[in-house]
Every structure is written in structure tokens, then in C-alpha cells.
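First comes the structure, then the notes that go with it.
All protein chains but one are shown at their positions in the complex.
After this line comes subunit A, so read on.
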Amino acid sequence: MAEVELRVNGTSSRVQLDPRVSLLDALRERLRLTGTKKGCDQGACGACTVLVDGERILACLALAVQYGGREITTVEGLGRPGRLHPLQEAFIRFDGFQCGFCTSGQICSAVGMLAEHRAGVPSVVTPRLAATATPLSEAEIRERMSGNLCRCGAYDGIVDAIQHVAGVDDRAATAEPAADR
């Protein structure tokens, strides 16, 4: 057993964990934050995407003990009580889901992706390795979101929702500090 301090959505908890426990299982089964989903448990579907210090990772491929003290944001930490995060709102408006099982992962992934793009991180489809932000084309969004499967096939709505948020107010799409949760 190892003791680890998990800082999730602005709240810190000390938990005793078997060091083999994934971050995903720690979130779901120890902290009861079940918004993060387990679709495959082997890095193939993206349903478990969470943000660590603003960067997206697959929680099923991460060991919880490695993330002690880091700032973890799950879908429950986006937006504020009574106010949705702009991406959450856009997913509803553009019908970016059906069953919704992939949605937490899609939204967290999109939050991280927009931040990566803002930071000038190129994707394999970025035309030139331009130093500063190229506009976030649909092709860029599709490439950068291709690790998140949606079996219901709501991809068009997902891309529309992200494009809307990226176009309307890029900065609004960052993971907000969740201290008020």
C-alpha cells in the first residue's frame, strides 16, 4: 500500500492505494468520481481522458501513485455549479453525443487539445511547423481528437461543438480553476 495525495478538481484527498491501481480506478472507485469512464482500460478509446496540470492524459494508462500532488481535472471539475463550461454547453447545442458514454472523455480531451493548440503544439497534419497559432481547421480538430472513439457516431456534432468554442472564444475553453468546487 502506498499513501498518495490526490488533488482533483481543487479538492485534496489522501488515499491508501495499492501502487498498481490506475488513476482511472482511483478516481472512480476511491474518490467516487465516476464521470470519467472506462471503455477499454487499455488506452484505445479515450473515454477515460482527464487533465493533469491542464494536459490531457488517459487515466487508464496512468498509475495513481505517479500523480500525487498534481492538479487533476475531471469532467466534474469543468464549469461551475449552475454554469456549464462552454464546451459542455456546445456539446449539448450541437448534439455532440447520443449515449454520452464517450462524452466526458471527448470534452476533457477537447479542453486539453485547445490548450495544446494555443500553446503552438503542432499536430501531424499541421501544414508547416509554424511557431505561432495556425487557425484551428476542421482537419486539425479531427486529427487532434482522433484518440477519442464515439460508437454512436456523433463525430460531426463533436467537431462542430469544438469548432464553435474555438472560434467564439478560444480562451473561454481552458480548464477553469476548480477551487470553488
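The definition used in the following text is that contacts are C-beta pairs under 8 Å (C-beta built on N, C-alpha and C of every residue); 3 or more make two chains touch, one makes a residue touch a chain; residues count from 1.
Here, contacts and distances are computed from a predicted model.
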Assuming one chain is omitted from the figure, identify its UniProt name from "Cysteine desulfurase", "Oxidoreductase", "Xanthine dehydrogenase, molybdenum binding subunit apoprotein" or "DNA repair protein RecO".
"Xanthine dehydrogenase, molybdenum binding subunit apoprotein"
Among A:Glu55, A:Glu71 or A:Glu143, which residue is in touch with the absent chain?
A:Glu143
Interface residues of subunit A toward the undisplayed chain are 8-9, 11, 13, 28, 31-42, 44-45, 47, 74-76, 78-79, 81, 84, 88-89, 91-92, 95, 97-104, 107, 124-125, 139, 142-143, 145-159, 181
